[in-house]
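Shown here: the complex without one of its protein chains, the others still in place.
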Amino acid sequence: MNSCGRIFRLHILGESHGPGVGVVIDGCPAGLPLGPDDFAADLERRRPRGAGGTPRRETDRPRLLSGWWRGHTTGAPLALWIDNGDVDSSAYDELEHLPRPGHADLVARRKYGGFNDPRGGGHFSGRLTAPLVAAGVVAKKLLAGVDITARVLEVGGERDFTEAVARAREEGDSLGGLVECVARGVPAGLGEPFFDSLESLLAHLLFSLGGVRGVEFGTGFASAHLRGSECNDPLVDTAGRTASNHAGGINGGISNGNPLVLRVAFKPPSSIAREQHTVDLRSGEITTLKVGGRHDACIALRAPVIVEACCACVLVDLMLLAGRLPPVLPRRDG
Amino acid sequence: MNSCGRIFRLHILGESHGPGVGVVIDGCPAGLPLGPDDFAADLERRRPRGAGGTPRRETDRPRLLSGWWRGHTTGAPLALWIDNGDVDSSAYDELEHLPRPGHADLVARRKYGGFNDPRGGGHFSGRLTAPLVAAGVVAKKLLAGVDITARVLEVGGERDFTEAVARAREEGDSLGGLVECVARGVPAGLGEPFFDSLESLLAHLLFSLGGVRGVEFGTGFASAHLRGSECNDPLVDTAGRTASNHAGGINGGISNGNPLVLRVAFKPPSSIAREQHTVDLRSGEITTLKVGGRHDACIALRAPVIVEACCACVLVDLMLLAGRLPPVLPRRDG
Amino acid sequence: MNSCGRIFRLHILGESHGPGVGVVIDGCPAGLPLGPDDFAADLERRRPRGAGGTPRRETDRPRLLSGWWRGHTTGAPLALWIDNGDVDSSAYDELEHLPRPGHADLVARRKYGGFNDPRGGGHFSGRLTAPLVAAGVVAKKLLAGVDITARVLEVGGERDFTEAVARAREEGDSLGGLVECVARGVPAGLGEPFFDSLESLLAHLLFSLGGVRGVEFGTGFASAHLRGSECNDPLVDTAGRTASNHAGGINGGISNGNPLVLRVAFKPPSSIAREQHTVDLRSGEITTLKVGGRHDACIALRAPVIVEACCACVLVDLMLLAGRLPPVLPRRDG
Partner (left out) sequence: MNSCGRIFRLHILGESHGPGVGVVIDGCPAGLPLGPDDFAADLERRRPRGAGGTPRRETDRPRLLSGWWRGHTTGAPLALWIDNGDVDSSAYDELEHLPRPGHADLVARRKYGGFNDPRGGGHFSGRLTAPLVAAGVVAKKLLAGVDITARVLEVGGERDFTEAVARAREEGDSLGGLVECVARGVPAGLGEPFFDSLESLLAHLLFSLGGVRGVEFGTGFASAHLRGSECNDPLVDTAGRTASNHAGGINGGISNGNPLVLRVAFKPPSSIAREQHTVDLRSGEITTLKVGGRHDACIALRAPVIVEACCACVLVDLMLLAGRLPPVLPRRDG
């Protein structure tokens, strides 16, 4: 299903080398001031940068095709569309019968009977995160008073990773990385025990991102090594503030008012300029493949703004559900 | 929302100290042979055991209230209900104004305006996993040819953990743990890139379990330390078998036919028989609390069958969606 | 799917001759005062009465299995269960191979491969409207200020129909009827243009009732005979009141604040004590059938409270969506 959310609902569409990529946001409150320029900063953060990114030049300026009039959202479905420019599909021609290891090439071919658009990964491309980031911009604007900030914690296992990225790129290799996101100002009471815990909804969206292999909240996997007497967060006031935050701001699937903390593990990108073994789908023989084209050495570097977008969209949906965001924003004059 | 799934849909209900707990399964194929005895083995596995479990005696034999006739599912909503017996709510009376650290007590009270049933955690209780396990039994019976097996990997950071659990219990403390689940025989092609990746659907369900702090697939968080040349799984045949399985059986959100591998991190149970700090909701003053009653020293010990149930339910749903399970099973005569 | 609604969600279950029938209401606001006695009046209205009803004695007193504590809803899924008493399945034994004309017998058998419970219509029974009425009771209690009243307009084409019903029953026949429902006090703004118009949501629920063959709003089918100059409702104030109400209180799929008016056409019950032609499923030969057992001569007579329930449930859902009903009700002291 290309949809997520119950009230603030995202529908995502497009392919890497087709006409473009986009998102339709249903249930966006009416009256949000919005313009094409609002997307620039976050889409720029998503763009490949420095040594770790792909040289592909993406000029991503969404057009507002629906649900927008006179500088505000109207309450009708909000459609954001980003044209695909600068597309070179030639590098993918030779790959038709040589599925790239670690990629969705082979499963997509099987799932869709070979009808899928394989160019640039098609609908599986990381390019689909551009409309997600655009949706995140809308969500963040709706979340007055909530600050969502993600950052790269480490790359290839190192906290100071600039050099490691450059080295991997030189060697035609790629690196995994870890991203942490903290949301401050999240009201208590968002999420439900079954089945829509706050963790469930966030993880659902985060695990739909390509390359994500793990998601954890608060102390996360390290909690498994702790004792209850160490892991419980002592309450310090009736508002629910806690002395520690091992829970990452969530109890019983529900936000508790303390900072929401989560971490996302990204695997190294699969496309590398080194020889790898694969199978030729025509002959069935094992052969080698060296993926050409332009690729990221580390997608984690571009991921923080995408992770923020996922969090923001989930939080807006839950705040609408809880009646903490109105379906029509108050008019701002002057 | 108390529902999950698109075709094989679970609705969960009940409280720890109310009349009982149950699950309604909508979309279960007609014609599945089923009886009350089918649930015994898995519900027994969920029961507290040995040093790590709570002494509460749970005799969980589901009654089939709907969707069942002459020993088969009928195609109507299948309702499984487990009465709550052996319930002692007295231990919870004193807790009304003393929220237990690490528990949902305070957030539930706020979210539901104090109308929630707090006895035994109410709808937040681990007791709600009993109907989930029952749903898992149904799902496993539908998954002929798929083997789903979960086990405890480690407790409190140790692979040989029997003694550690006994020690924690003696000291009135609790331990976290790690559970791994492997599903073999999962057909390729299950899941979708956006937003219903196989990881998304599994994590959604797993994170609705109490005490889960992290979920990872394949090499998981360790992938973040790898290079692409290490992490990619070389293809060895046209069926998609791979030499390694860092991907945990999933590419691009879709099962690839290799074993599905995931791990779930459980924090130590919050209820411990040691003094902890909390706040008195009446006075606003910080005080201490020692949780009485019967509690698990380590929920991870009971978790494997619950994790299996989550996996089985998701897989059945996806196999129905993919047309790999029919809505009516062939009649078996004799 | 056994579910309807987006926030106030109903899941219905049970069969006519199984253990019972029930409904799980997810998303019911916490804090609604509720008790088993609240259901008596409306369930009594649903019971067969006088000459038009079946003599089956239904003692329908729901048990509250989940989501209820100390006389209030808790915010957890609210489960209402009605045991089936006084069940005599013998009349259905002979019908196994003789599908009753007008009934779901044959399609159910085919759809579910013969695994469906055919006794009393199973999950297709009119008995399933009992939990719907129970859900309607909850919804009506939530709808302070909205008055929903349905009544039988005509039976067998006649406005004064008592005698017609008695005659039909004597002759072993049955009669169709027309029910009108008016809701006053519905706030303007409920519903959406696509695809969840107010008419769409109401019709969805109403057409799931057995025997419903038509649904119309305002002037309904008669609108097709009118000219725009006759059919348009002139506005008389800025609040949106109109001089006439051909629109039945809805414009563009959205409530306009005028009374909501709809009519539902019920066909005559299919079970009649007269000889009818059917086919013997074993021999394939055409034969005759006379349905025994106890049946309604006119279901429309029992339908008003059911139609009210459908309207009430839809309106509660939309008011929650619009933020006009809070997820937690204010506490009433004293």
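Labels A, B and C are assigned to the chains in the order they are written; within every chain, residues are numbered from 1.
Here is the rule we use: a residue touches a chain if its C-beta (ideal position, glycine included) is under 8 Å from a C-beta of that chain, and two chains touch if they have at least 3 such contacts.
Quick caveat: nothing in here was measured; it's all calculated off a predicted structure.
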Query: In the full complex, which of B:A40, B:A166 or B:A322 touches the chain missing from this view?
result: B:A322
Statement: Answer key for C:F8, C:F39, C:W69 or C:F124 versus the chain not shown reads C:F124
Options C:R47, C:K141, C:R184 or C:H246, residue touching the unrepresented chain: C:H246
- line: Absent-chain interface residues of subunit C come out as 1-4, 6, 10, 12, 99, 101-104, 106-108, 110-111, 121, 123-124, 128, 154-157, 168, 173-178, 188-189, 192-197, 199-201, 203-205, 207-208, 210, 212-221, 223-238, 240, 242-243, 246-248, 251-256, 265-272, 274, 276-279, 281, 284, 286, 300
Residues belonging to subunit A that touch the chain removed from view: 1-3, 9, 11-15, 18-22, 24, 26-27, 30-31, 63, 65-69, 72-77, 79, 81, 111-117, 119, 122-123, 328-331
- request: List the residues of subunit B that touch the chain left out of this view.
  value: 6-7, 76, 193, 321-323, 326-327
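Basically, only the chains that are shown with their structure count from here on.
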- request: Determine the chain that sits nearest the middle of the structure, using the mean of its CA atoms as its centre.
  value: B
Rounded Å distance between subunit A and subunit C, as computed from the means of their C-alpha atoms: 44
Query: Approximately how many whole Å separate the CA-defined centres of subunit B and subunit C?
result: 36
- prompt: Do you know which subunit C residues sit against two or more other chains?
  reply: 76
